[in-house]
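Below is one structure, written out as C-alpha coordinates; the observations come after it.
Complex shown without one protein chain; remaining protein chains in place.
Right, subunit A next:
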Amino acid sequence: MAAIITLSLLGILVLYLGLFKAKSALLPVTLIGLLVALGCELALWGGDAKPIYSGMVVFDNFALAFSILCIVTTGLILLLSKAYFSSISNNVAEYYCLILFSLTGALMVSAYHNFAMLFIGIEVMSVALYILVGIRKTDFGSNEAALKYFLMGAFSTGFLLFGITLLYGATGTFDITGVREYLIANPQQISPYFYGGVLLLLIGLCFKVGAAPFHFWTPDVYEGAPILITSYMSTVVKVASFAGFLRLFGYVFVPLHDFWPPVLLIVIIITLFIGNITAMMQASFKRMLAYSSISHAGYMLFAIVALGATSTSSIFTYAIAYSLSSVAAFAGLILVKRAKGSDQFVAFNGLGKTNPFLAFVITVAMLSLAGIPLTAGFIGKFMMFNTVMQDYHIVLLLLAVVNAAIGVFYYLRVVVHMYFKTAEDEGGAIVLPLSFKVVLATTVALTLLIGLYPDCIIGLL
(Lines give C-alpha, C1' and ligand atoms only; values in the text may rest on other atoms or scores of the structure.)
Protein backbone atom coordinates (compact mmCIF):
# COMPACT_ATOMS: atom_id res chain seq x y z
CA MET A 1 0.00 0.00 0.00
CA ALA A 2 2.95 2.29 0.72
CA ALA A 3 3.86 2.19 -2.97
CA ILE A 4 0.38 3.28 -4.07
CA ILE A 5 0.37 6.14 -1.54
CA THR A 6 3.89 7.17 -2.53
CA LEU A 7 2.99 7.31 -6.20
CA SER A 8 -0.21 9.30 -5.62
CA LEU A 9 1.64 11.87 -3.52
CA LEU A 10 4.50 11.93 -6.01
CA GLY A 11 2.06 12.81 -8.79
CA ILE A 12 0.81 15.82 -6.84
CA LEU A 13 4.36 16.84 -5.93
CA VAL A 14 5.36 16.74 -9.58
CA LEU A 15 2.41 18.97 -10.47
CA TYR A 16 3.62 21.53 -7.91
CA LEU A 17 7.13 21.35 -9.32
CA GLY A 18 5.63 22.19 -12.70
CA LEU A 19 3.76 25.11 -11.14
CA PHE A 20 7.00 26.54 -9.74
CA LYS A 21 8.78 26.13 -13.09
CA ALA A 22 11.32 23.62 -11.74
CA LYS A 23 11.51 21.80 -15.05
CA SER A 24 14.94 20.33 -14.65
CA ALA A 25 13.94 18.74 -11.33
CA LEU A 26 10.96 16.87 -12.80
CA LEU A 27 12.70 13.78 -14.12
CA PRO A 28 15.07 13.22 -11.16
CA VAL A 29 12.26 13.68 -8.63
CA THR A 30 10.00 11.30 -10.53
CA LEU A 31 12.71 8.66 -10.80
CA ILE A 32 13.60 8.95 -7.11
CA GLY A 33 9.92 8.58 -6.24
CA LEU A 34 9.68 5.48 -8.43
CA LEU A 35 12.71 4.03 -6.64
CA VAL A 36 11.07 4.68 -3.27
CA ALA A 37 7.89 2.96 -4.47
CA LEU A 38 9.99 0.07 -5.77
CA GLY A 39 11.67 -0.20 -2.39
CA CYS A 40 8.28 -0.29 -0.64
CA GLU A 41 7.20 -3.15 -2.87
CA LEU A 42 10.45 -5.06 -2.43
CA ALA A 43 10.22 -4.74 1.35
CA LEU A 44 6.91 -6.62 1.29
CA TRP A 45 8.27 -9.46 -0.86
CA GLY A 46 7.77 -12.93 0.55
CA GLY A 47 5.91 -11.61 3.57
CA ASP A 48 2.68 -12.80 5.06
CA ALA A 49 0.09 -11.66 2.51
CA LYS A 50 -3.28 -10.90 4.05
CA PRO A 51 -6.01 -8.72 2.59
CA ILE A 52 -5.73 -5.30 4.23
CA TYR A 53 -8.01 -2.24 4.48
CA SER A 54 -11.19 -4.31 5.05
CA GLY A 55 -10.20 -6.77 2.36
CA MET A 56 -9.74 -4.11 -0.32
CA VAL A 57 -6.19 -4.93 -1.45
CA VAL A 58 -3.81 -7.82 -1.00
CA PHE A 59 -0.06 -7.64 -1.59
CA ASP A 60 0.84 -11.23 -2.24
CA ASN A 61 3.89 -12.14 -4.30
CA PHE A 62 1.76 -12.21 -7.44
CA ALA A 63 0.66 -8.59 -6.99
CA LEU A 64 4.14 -7.49 -5.96
CA ALA A 65 5.83 -9.12 -8.96
CA PHE A 66 3.50 -7.43 -11.43
CA SER A 67 3.71 -4.11 -9.57
CA ILE A 68 7.49 -4.20 -9.64
CA LEU A 69 7.44 -4.99 -13.35
CA CYS A 70 5.10 -2.02 -13.95
CA ILE A 71 7.24 0.36 -11.91
CA VAL A 72 10.49 -0.70 -13.60
CA THR A 73 8.97 -0.44 -17.07
CA THR A 74 7.61 3.02 -16.27
CA GLY A 75 11.05 4.04 -15.06
CA LEU A 76 12.63 2.89 -18.33
CA ILE A 77 9.99 4.71 -20.37
CA LEU A 78 10.45 7.90 -18.35
CA LEU A 79 14.19 7.77 -18.99
CA LEU A 80 13.37 7.93 -22.69
CA SER A 81 11.21 11.00 -22.11
CA LYS A 82 14.02 13.41 -21.34
CA ALA A 83 13.90 15.51 -24.46
CA TYR A 84 10.73 13.97 -25.86
CA PHE A 85 7.97 15.69 -23.90
CA SER A 86 9.46 19.15 -24.04
CA SER A 87 9.64 18.83 -27.83
CA ILE A 88 5.88 18.32 -28.20
CA SER A 89 4.41 20.43 -25.43
CA ASN A 90 5.15 23.18 -22.93
CA ASN A 91 3.35 21.51 -20.05
CA VAL A 92 5.92 18.87 -19.22
CA ALA A 93 4.93 18.42 -15.58
CA GLU A 94 1.48 17.18 -16.60
CA TYR A 95 2.99 14.29 -18.52
CA TYR A 96 4.93 13.00 -15.55
CA CYS A 97 2.02 13.53 -13.20
CA LEU A 98 -0.49 11.74 -15.45
CA ILE A 99 1.86 8.83 -16.07
CA LEU A 100 2.35 8.50 -12.31
CA PHE A 101 -1.41 8.53 -11.69
CA SER A 102 -1.90 5.94 -14.37
CA LEU A 103 0.80 3.81 -12.78
CA THR A 104 -1.02 4.11 -9.45
CA GLY A 105 -4.10 2.66 -11.14
CA ALA A 106 -2.00 -0.15 -12.59
CA LEU A 107 -0.72 -1.08 -9.13
CA MET A 108 -4.29 -1.13 -7.80
CA VAL A 109 -5.39 -3.43 -10.62
CA SER A 110 -2.62 -5.89 -9.88
CA ALA A 111 -3.31 -5.89 -6.12
CA TYR A 112 -7.10 -5.75 -5.87
CA HIS A 113 -9.03 -7.98 -3.52
CA ASN A 114 -12.43 -6.41 -4.01
CA PHE A 115 -14.31 -5.60 -7.19
CA ALA A 116 -14.52 -1.97 -6.09
CA MET A 117 -10.72 -1.76 -6.26
CA LEU A 118 -10.67 -3.47 -9.65
CA PHE A 119 -13.09 -0.89 -11.00
CA ILE A 120 -11.33 2.08 -9.40
CA GLY A 121 -7.93 0.84 -10.51
CA ILE A 122 -9.01 0.39 -14.11
CA GLU A 123 -10.64 3.82 -14.15
CA VAL A 124 -7.68 5.62 -12.57
CA MET A 125 -5.40 3.92 -15.05
CA SER A 126 -7.58 4.75 -18.07
CA VAL A 127 -8.77 8.29 -17.29
CA ALA A 128 -5.18 9.51 -17.01
CA LEU A 129 -4.43 7.80 -20.31
CA TYR A 130 -7.35 9.41 -22.14
CA ILE A 131 -5.65 12.75 -21.49
CA LEU A 132 -2.17 11.48 -22.32
CA VAL A 133 -3.28 10.06 -25.66
CA GLY A 134 -4.77 13.39 -26.71
CA ILE A 135 -2.05 15.58 -25.28
CA ARG A 136 -0.96 16.93 -28.67
CA LYS A 137 -3.93 19.23 -28.84
CA THR A 138 -3.59 20.47 -32.40
CA ASP A 139 -2.74 17.14 -33.99
CA PHE A 140 -5.65 15.44 -35.76
CA GLY A 141 -4.35 11.92 -35.23
CA SER A 142 -3.87 12.48 -31.52
CA ASN A 143 -7.39 13.98 -31.24
CA GLU A 144 -8.97 11.08 -32.99
CA ALA A 145 -7.04 8.54 -30.95
CA ALA A 146 -8.06 10.24 -27.70
CA LEU A 147 -11.73 10.33 -28.65
CA LYS A 148 -11.76 6.70 -29.79
CA TYR A 149 -9.91 5.55 -26.70
CA PHE A 150 -12.24 7.49 -24.45
CA LEU A 151 -15.42 6.18 -26.08
CA MET A 152 -14.23 2.59 -26.17
CA GLY A 153 -12.87 2.77 -22.63
CA ALA A 154 -16.09 4.18 -21.20
CA PHE A 155 -18.14 1.70 -23.21
CA SER A 156 -16.17 -1.26 -21.91
CA THR A 157 -16.40 0.08 -18.35
CA GLY A 158 -20.17 -0.21 -18.71
CA PHE A 159 -19.85 -3.93 -19.51
CA LEU A 160 -17.41 -4.46 -16.68
CA LEU A 161 -19.76 -2.80 -14.21
CA PHE A 162 -22.80 -4.71 -15.37
CA GLY A 163 -20.81 -7.90 -14.93
CA ILE A 164 -19.74 -6.93 -11.42
CA THR A 165 -23.33 -6.04 -10.55
CA LEU A 166 -24.62 -9.42 -11.70
CA LEU A 167 -21.95 -11.18 -9.67
CA TYR A 168 -23.02 -9.10 -6.69
CA GLY A 169 -26.63 -10.04 -7.31
CA ALA A 170 -25.69 -13.72 -7.30
CA THR A 171 -23.28 -13.75 -4.38
CA GLY A 172 -24.08 -10.68 -2.27
CA THR A 173 -20.46 -9.64 -1.92
CA PHE A 174 -17.78 -7.72 -3.80
CA ASP A 175 -14.96 -9.52 -2.06
CA ILE A 176 -13.19 -11.89 -4.45
CA THR A 177 -12.61 -14.53 -1.80
CA GLY A 178 -16.30 -14.28 -0.92
CA VAL A 179 -17.23 -14.84 -4.58
CA ARG A 180 -14.89 -17.83 -4.75
CA GLU A 181 -16.34 -19.30 -1.57
CA TYR A 182 -19.83 -18.90 -3.01
CA LEU A 183 -18.77 -20.92 -6.05
CA ILE A 184 -17.21 -23.65 -3.93
CA ALA A 185 -20.18 -23.78 -1.56
CA ASN A 186 -22.86 -24.10 -4.27
CA PRO A 187 -21.33 -26.07 -7.15
CA GLN A 188 -24.72 -27.28 -8.35
CA GLN A 189 -27.12 -24.36 -8.01
CA ILE A 190 -25.13 -21.36 -9.20
CA SER A 191 -27.45 -18.47 -9.91
CA PRO A 192 -27.94 -17.74 -13.64
CA TYR A 193 -26.92 -14.14 -12.88
CA PHE A 194 -23.46 -15.44 -12.22
CA TYR A 195 -22.96 -16.82 -15.72
CA GLY A 196 -24.10 -13.56 -17.28
CA GLY A 197 -21.78 -11.68 -14.97
CA VAL A 198 -18.76 -13.78 -15.93
CA LEU A 199 -19.42 -13.25 -19.63
CA LEU A 200 -19.88 -9.49 -19.27
CA LEU A 201 -16.71 -9.21 -17.18
CA LEU A 202 -14.89 -11.16 -19.85
CA ILE A 203 -16.10 -8.73 -22.53
CA GLY A 204 -15.11 -5.72 -20.43
CA LEU A 205 -11.62 -7.04 -19.73
CA CYS A 206 -11.08 -8.17 -23.33
CA PHE A 207 -11.76 -4.58 -24.37
CA LYS A 208 -9.13 -3.37 -21.91
CA VAL A 209 -6.41 -5.79 -22.97
CA GLY A 210 -7.25 -5.37 -26.65
CA ALA A 211 -8.17 -8.98 -27.46
CA ALA A 212 -10.17 -9.64 -30.63
CA PRO A 213 -13.06 -9.23 -31.42
CA PHE A 214 -12.84 -6.19 -29.12
CA HIS A 215 -9.49 -5.03 -30.43
CA PHE A 216 -10.55 -2.58 -33.14
CA TRP A 217 -9.63 0.54 -31.18
CA THR A 218 -6.07 -0.65 -30.50
CA PRO A 219 -4.27 0.07 -33.79
CA ASP A 220 -5.85 3.50 -34.25
CA VAL A 221 -5.15 4.57 -30.69
CA TYR A 222 -1.60 3.22 -30.71
CA GLU A 223 -0.87 4.98 -33.97
CA GLY A 224 -2.40 8.31 -33.03
CA ALA A 225 -0.88 8.61 -29.56
CA PRO A 226 2.62 10.02 -29.02
CA ILE A 227 5.15 7.15 -29.29
CA LEU A 228 6.13 7.27 -25.64
CA ILE A 229 2.52 7.00 -24.54
CA THR A 230 2.02 4.14 -26.98
CA SER A 231 4.92 2.30 -25.41
CA TYR A 232 3.46 2.95 -21.96
CA MET A 233 0.03 1.70 -23.04
CA SER A 234 1.32 -1.41 -24.73
CA THR A 235 3.52 -2.43 -21.81
CA VAL A 236 2.44 -1.20 -18.36
CA VAL A 237 -1.30 -0.95 -18.99
CA LYS A 238 -1.40 -4.30 -20.74
CA VAL A 239 0.65 -6.07 -18.09
CA ALA A 240 -1.50 -4.66 -15.28
CA SER A 241 -4.72 -5.59 -17.07
CA PHE A 242 -3.43 -9.12 -17.49
CA ALA A 243 -2.56 -9.30 -13.81
CA GLY A 244 -6.15 -8.33 -13.04
CA PHE A 245 -7.45 -10.79 -15.62
CA LEU A 246 -5.37 -13.63 -14.20
CA ARG A 247 -6.36 -12.94 -10.60
CA LEU A 248 -10.00 -12.95 -11.58
CA PHE A 249 -10.03 -16.04 -13.77
CA GLY A 250 -7.12 -17.91 -12.20
CA TYR A 251 -8.32 -17.52 -8.64
CA VAL A 252 -11.97 -16.52 -8.39
CA PHE A 253 -13.60 -18.35 -11.28
CA VAL A 254 -11.51 -21.52 -11.08
CA PRO A 255 -14.36 -23.60 -9.66
CA LEU A 256 -16.36 -22.70 -12.77
CA HIS A 257 -13.64 -24.09 -14.99
CA ASP A 258 -15.93 -25.93 -17.40
CA PHE A 259 -17.92 -22.84 -18.32
CA TRP A 260 -15.67 -20.03 -19.52
CA PRO A 261 -12.58 -21.66 -21.13
CA PRO A 262 -14.39 -22.49 -24.42
CA VAL A 263 -15.37 -18.83 -24.79
CA LEU A 264 -11.84 -17.73 -24.05
CA LEU A 265 -10.45 -20.28 -26.52
CA ILE A 266 -12.44 -18.72 -29.35
CA VAL A 267 -11.27 -15.26 -28.28
CA ILE A 268 -7.65 -16.44 -28.30
CA ILE A 269 -7.81 -18.03 -31.74
CA ILE A 270 -9.46 -14.97 -33.31
CA THR A 271 -7.00 -12.68 -31.54
CA LEU A 272 -3.95 -14.57 -32.74
CA PHE A 273 -5.06 -14.72 -36.35
CA ILE A 274 -6.31 -11.14 -36.63
CA GLY A 275 -3.25 -9.76 -34.83
CA ASN A 276 -0.69 -11.65 -36.85
CA ILE A 277 -2.23 -11.55 -40.31
CA THR A 278 -2.97 -7.82 -40.16
CA ALA A 279 0.47 -7.08 -38.72
CA MET A 280 1.94 -8.72 -41.81
CA MET A 281 0.30 -6.17 -44.09
CA GLN A 282 1.49 -3.01 -42.34
CA ALA A 283 3.98 -0.60 -43.86
CA SER A 284 4.41 1.38 -40.67
CA PHE A 285 6.59 0.05 -37.87
CA LYS A 286 4.45 1.68 -35.18
CA ARG A 287 1.25 0.14 -36.53
CA MET A 288 2.97 -3.22 -36.88
CA LEU A 289 3.87 -3.04 -33.18
CA ALA A 290 0.23 -2.20 -32.40
CA TYR A 291 -1.01 -5.32 -34.17
CA SER A 292 1.77 -7.41 -32.69
CA SER A 293 0.61 -6.26 -29.25
CA ILE A 294 -2.82 -7.68 -30.10
CA SER A 295 -1.29 -11.03 -30.94
CA HIS A 296 0.79 -10.98 -27.74
CA ALA A 297 -2.44 -10.41 -25.82
CA GLY A 298 -3.60 -13.67 -27.42
CA TYR A 299 -0.49 -15.53 -26.24
CA MET A 300 -0.83 -14.18 -22.72
CA LEU A 301 -4.44 -15.36 -22.56
CA PHE A 302 -3.06 -18.90 -23.00
CA ALA A 303 -1.99 -19.05 -19.39
CA ILE A 304 -5.50 -18.21 -18.32
CA VAL A 305 -7.09 -20.99 -20.35
CA ALA A 306 -4.66 -23.67 -19.27
CA LEU A 307 -4.53 -22.98 -15.58
CA GLY A 308 -1.88 -24.93 -13.82
CA ALA A 309 0.80 -24.66 -11.17
CA THR A 310 3.09 -22.77 -13.53
CA SER A 311 0.62 -20.43 -15.19
CA THR A 312 1.33 -17.38 -13.00
CA SER A 313 5.02 -17.90 -13.47
CA SER A 314 4.71 -18.29 -17.23
CA ILE A 315 2.48 -15.24 -17.69
CA PHE A 316 4.93 -13.23 -15.59
CA THR A 317 7.90 -14.36 -17.65
CA TYR A 318 6.04 -13.60 -20.84
CA ALA A 319 5.07 -10.17 -19.55
CA ILE A 320 8.68 -9.34 -18.65
CA ALA A 321 9.99 -10.47 -22.03
CA TYR A 322 7.28 -8.59 -23.87
CA SER A 323 7.71 -5.37 -21.87
CA LEU A 324 11.49 -5.30 -22.23
CA SER A 325 11.50 -5.88 -25.96
CA SER A 326 8.63 -3.44 -26.54
CA VAL A 327 10.46 -0.70 -24.67
CA ALA A 328 13.60 -1.36 -26.72
CA ALA A 329 11.63 -1.36 -29.98
CA PHE A 330 9.81 1.86 -29.14
CA ALA A 331 13.06 3.52 -28.04
CA GLY A 332 14.52 2.64 -31.45
CA LEU A 333 11.40 3.93 -33.14
CA ILE A 334 11.62 7.28 -31.29
CA LEU A 335 15.23 7.76 -32.42
CA VAL A 336 14.54 6.81 -36.02
CA LYS A 337 11.38 8.91 -36.18
CA ARG A 338 13.25 11.91 -34.79
CA ALA A 339 16.08 11.53 -37.31
CA LYS A 340 14.14 10.54 -40.43
CA GLY A 341 10.70 11.98 -39.68
CA SER A 342 8.89 8.78 -40.59
CA ASP A 343 7.85 5.60 -38.82
CA GLN A 344 7.63 3.45 -41.97
CA PHE A 345 9.83 0.39 -42.42
CA VAL A 346 11.73 2.25 -45.14
CA ALA A 347 13.05 4.70 -42.54
CA PHE A 348 15.06 1.86 -41.00
CA ASN A 349 17.00 1.24 -44.23
CA GLY A 350 20.75 1.12 -43.77
CA LEU A 351 20.58 1.48 -40.00
CA GLY A 352 22.88 -1.54 -39.62
CA LYS A 353 25.72 0.45 -41.22
CA THR A 354 25.20 3.86 -39.68
CA ASN A 355 24.19 2.78 -36.16
CA PRO A 356 25.38 -0.76 -35.46
CA PHE A 357 24.46 -0.63 -31.76
CA LEU A 358 20.93 0.64 -32.31
CA ALA A 359 20.37 -1.88 -35.09
CA PHE A 360 21.63 -4.67 -32.84
CA VAL A 361 19.26 -3.64 -30.05
CA ILE A 362 16.27 -3.51 -32.38
CA THR A 363 17.26 -6.90 -33.79
CA VAL A 364 17.41 -8.48 -30.34
CA ALA A 365 14.06 -6.90 -29.46
CA MET A 366 12.48 -8.26 -32.65
CA LEU A 367 13.94 -11.72 -32.09
CA SER A 368 12.63 -11.69 -28.55
CA LEU A 369 9.16 -10.63 -29.70
CA ALA A 370 9.22 -13.37 -32.32
CA GLY A 371 10.36 -15.92 -29.74
CA ILE A 372 13.75 -17.00 -31.10
CA PRO A 373 15.92 -18.98 -28.65
CA LEU A 374 18.53 -17.26 -26.45
CA THR A 375 16.16 -14.36 -25.87
CA ALA A 376 13.61 -13.83 -23.12
CA GLY A 377 10.75 -14.04 -25.60
CA PHE A 378 11.61 -17.66 -26.34
CA ILE A 379 11.45 -18.60 -22.67
CA GLY A 380 8.10 -16.81 -22.34
CA LYS A 381 6.61 -18.57 -25.38
CA PHE A 382 8.11 -21.90 -24.36
CA MET A 383 6.52 -21.72 -20.92
CA MET A 384 3.17 -20.66 -22.38
CA PHE A 385 3.15 -23.52 -24.87
CA ASN A 386 4.27 -25.90 -22.14
CA THR A 387 1.29 -25.02 -19.93
CA VAL A 388 -1.04 -25.53 -22.86
CA MET A 389 0.59 -28.87 -23.67
CA GLN A 390 -0.01 -30.13 -20.16
CA ASP A 391 -3.68 -29.41 -20.60
CA TYR A 392 -3.89 -31.27 -23.96
CA HIS A 393 -5.19 -28.31 -25.98
CA ILE A 394 -3.38 -29.70 -29.02
CA VAL A 395 -5.41 -27.79 -31.63
CA LEU A 396 -4.80 -24.54 -29.80
CA LEU A 397 -1.10 -25.31 -29.63
CA LEU A 398 -0.90 -26.03 -33.37
CA LEU A 399 -2.67 -22.77 -34.21
CA ALA A 400 -0.35 -20.91 -31.88
CA VAL A 401 2.74 -22.39 -33.49
CA VAL A 402 1.45 -21.42 -36.93
CA ASN A 403 0.95 -17.91 -35.62
CA ALA A 404 4.40 -17.78 -34.09
CA ALA A 405 5.77 -18.66 -37.53
CA ILE A 406 3.76 -15.85 -39.13
CA GLY A 407 5.15 -13.56 -36.44
CA VAL A 408 8.73 -14.34 -37.38
CA PHE A 409 8.00 -13.10 -40.89
CA TYR A 410 6.95 -9.59 -39.98
CA TYR A 411 9.35 -9.14 -37.08
CA LEU A 412 12.30 -10.00 -39.27
CA ARG A 413 11.14 -7.59 -41.95
CA VAL A 414 12.51 -4.62 -40.04
CA VAL A 415 15.77 -6.52 -39.53
CA VAL A 416 16.01 -7.06 -43.28
CA HIS A 417 15.43 -3.36 -43.81
CA MET A 418 18.17 -2.46 -41.35
CA TYR A 419 20.88 -4.77 -42.60
CA PHE A 420 20.21 -5.61 -46.25
CA LYS A 421 18.81 -2.40 -47.72
CA THR A 422 20.66 0.83 -48.15
CA ALA A 423 19.18 4.21 -47.41
CA GLU A 424 18.63 6.57 -50.32
CA ASP A 425 20.06 9.50 -48.42
CA GLU A 426 23.04 8.70 -46.21
CA GLY A 427 21.98 10.93 -43.34
CA GLY A 428 24.87 9.87 -41.14
CA ALA A 429 24.66 8.20 -37.76
CA ILE A 430 21.81 8.97 -35.38
CA VAL A 431 23.14 10.50 -32.16
CA LEU A 432 22.10 8.47 -29.13
CA PRO A 433 21.60 10.52 -25.93
CA LEU A 434 23.01 8.95 -22.77
CA SER A 435 19.62 8.07 -21.28
CA PHE A 436 18.69 6.19 -24.46
CA LYS A 437 21.95 4.30 -24.34
CA VAL A 438 21.24 3.28 -20.75
CA VAL A 439 17.73 2.09 -21.55
CA LEU A 440 18.76 0.23 -24.70
CA ALA A 441 21.68 -1.48 -22.98
CA THR A 442 19.57 -2.45 -19.95
CA THR A 443 16.75 -3.92 -21.98
CA VAL A 444 19.08 -5.90 -24.22
CA ALA A 445 21.13 -7.16 -21.29
CA LEU A 446 18.03 -8.27 -19.40
CA THR A 447 16.49 -9.87 -22.50
CA LEU A 448 19.62 -11.92 -23.12
CA LEU A 449 20.10 -12.69 -19.42
CA ILE A 450 16.59 -14.09 -19.05
CA GLY A 451 17.07 -15.94 -22.34
CA LEU A 452 20.24 -17.60 -21.07
CA TYR A 453 19.40 -18.07 -17.38
CA PRO A 454 15.61 -18.30 -17.22
CA ASP A 455 15.79 -19.81 -13.72
CA CYS A 456 16.30 -16.36 -12.20
CA ILE A 457 12.72 -15.44 -13.15
CA ILE A 458 10.93 -18.78 -13.17
CA GLY A 459 11.67 -19.50 -9.52
CA LEU A 460 10.17 -16.22 -8.34
CA LEU A 461 6.47 -17.01 -8.46
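Here is the rule we go by: contacts are C-beta pairs under 8 Å (C-beta built on N, C-alpha and C of every residue); 3 or more make two chains touch, one makes a residue touch a chain; residues count from 1.
Methods note: contacts and distances are computed from a predicted model.
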Fill in the blank from the handout: The chain not rendered here carries, per UniProt and among "Oligopeptide transport system permease protein OppC", "Cytochrome c", "ABC transporter ATP-binding protein" or "NADH-quinone oxidoreductase subunit K", the name "NADH-quinone oxidoreductase subunit K"
Handout entry: Among A:A83, A:L151 or A:A445, residue touching the chain not depicted
Key = A:L151
Practice task
Check each of A:G210, A:G224 or A:P454 against the chain that is not shown and name the one that touches it.
Solution key: A:G224
Fill in the blank from the handout: Touch with the missing chain holds, among A:F162, A:Y195, A:Y251 or A:Y419, for A:F162
Handout entry: Absent-chain interface as seen on subunit A, which is shown
Key = 115-116, 119-120, 123, 127, 130-131, 134, 137-138, 140-141, 143-148, 150-151, 154-155, 157-158, 161-162, 164-165, 168-169, 172-174, 193, 219-220, 223-224, 278, 282, 287
